[in-house]
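What follows is part of the complex, with its chains left where they were.
Every chain is named by a letter (A and B) in the order it is written, and numbering of its residues begins at 1.
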């Protein structure tokens, strides 16, 4: 696609400095951009490397101080949020073409299904009975959709995904390969000698604009629903147990695990490999550090680290002192000796 | 299904208080139950919320003290183990119908296979040569069963599961989606500059009544077998390496990892995200805390936490002291000063 800097500025509601007729053919990273690509300056440290990119134009921040702006001799578009603007330019240049209605002959569609239009259903996709697919749903291949599943509009599901019976998927949802939605929760009743399986009667509900990473496992509720609310994004290999709720626009980084019946608030960030015990509540806009093991509920806006967790600042302080623990012990033994000697004198 | 409280009491060997002719049509959770549902009182704190459920009847414990029992004005069934009894009621109301013999035309069955009766083999299931399936085996769809695999009776395998050559699966086993059984163990011989693959000649054996969660990886043995014994239950995203043995009725919570040749005893619980190093033994009825990193063998009945592990009580104590580490350090420095000043005086 070919356009001008001025047209791109229109898309992102930005202000051009330089040649708005400049011909731009794509958007790329600082390192990979060519002379007809636009790139973006993520932060000031990029300006030091500005000779290293061949990019023909930059998206910059409106708040970039004049002294730094001067160092850029190329044409620019100034915006409020450069990364968001750049994201929109990538979508402008590289969005996938609209899907054509194609139902692969080697796919398997059950009875009483509603398939929207257009739909793209790839090879070896299984759709069981009473499934509802909205419009512009793209099921790439080797996917299993269970009985009574409902999927909204503009949903893209990558290969080797499993969505089991009665789960509900909203609009504009993306589900990456290998993910399992609606597996039975891990619930058993022990009698002292063995475990009795608890039948799981609930489902999983995934709301609009959610993106689920590769090889996630999201268990169905025992009763009711496991609920992934609007705008949530999960990275790869995330585990979400039965009856969990993840609040709107929360972020679960890779290999996070959430135990049963825990509720996560809105705009929460769970960093990589963190774990949260069951039946807890994590407040809105809380941040849970990487590898943290959360054993109690967390108030809104808190930043927590460690296993068991504590406020992040306290944790940092303690980690620093930990490295001096050998010195502390040595000093303690010295003090003891000095005290012994004083006491001896005093006798 | 419709029944009476008295009939349900018969199923769970319980004692009715109230109207045993009461009509009951289902079993549900405290929150979701309707007036013709039975629910169960998990513990005394539920009694405080008893106005919040609409349930028509309760399963309660025979040992519930009279003072609490009085607060329940609905009909009850008293049993020894309420959760186990409730599990049986769920199975009574909601067990899956018996499978009908159906082999999907778009499935692929090899030579010299024995397929039991009835069997339900879904679309895009691959069964390689010399596979033995017992009776009432349900392979849902998009499943791969390798050469010479043997599967018992009443086994349910969810979509997108892979079971590789020569693995042996017992009776009444459930395997959830995305799980891989029989991948090569992670074994390489280093020569100082590269790694040489060790061919894995063993298999995986899964005994009766095991349930394997979604997206587990269970590697085949180098020689001999990786062995999951009777009644074991694993949660999602669990990793079990080559030549591991998991003893009867042990529980592996989500994202646990067990390194090669380790043996886990019977009735062990490994909490979420715990890891166990290779060539260790975890004794019967031991409990390993969440996120623990086990580096030595553990005696039976021990509760261990932390990385590296220590007895759970000790770990709790140390974690509490850790939060006071800044104070400890401050106090130490104060003592030092006081001692300096005493010593000065003494001179």
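The rule we apply is simple: a residue touches a chain if its C-beta (ideal position, glycine included) is under 8 Å from a C-beta of that chain, and two chains touch if they have at least 3 such contacts.
Keep in mind that what you see is a predicted model, and the values were worked out from it rather than measured.
Whole-complex copy count, one sequence throughout, 2 copies displayed: 3.
Convention: only the chains that are shown with their structure count from here on.
In the Cα superposition of chain A onto chain B, the rotation angle, rounded to steps of 5, is 120 degrees. Remark: chain A and chain B have CA centroids separated by 27 Å (rounded to whole angstrom).
Every residue of chain A that touches chain B in the complex is listed here, in rising order: 106, 108, 124, 126, 142-144, 160-162, 164, 178-180, 183-184, 186, 188-191, 193-199, 201, 215, 217, 219, 222-224, 237, 239, 241, 255, 257, 259, 273, 275, 277, 291, 293, 295, 307-308, 310, 314, 317-318, 321-322, 324, 328, 331-332, 335, 338-339, 342, 345.
Listed in rising order, the residues of chain B touching chain A in the complex are 28-29, 31-32, 81, 83-84, 86-88, 90-91, 94-95, 104, 106, 122-124, 140-142, 158-160, 174, 176-178, 209, 211, 213-215, 231, 233, 235-237, 249, 251, 253-255, 272-273, 290-291, 319, 322-323, 325-326, 328-329, 332, 335-336, 339, 342-343, 346.
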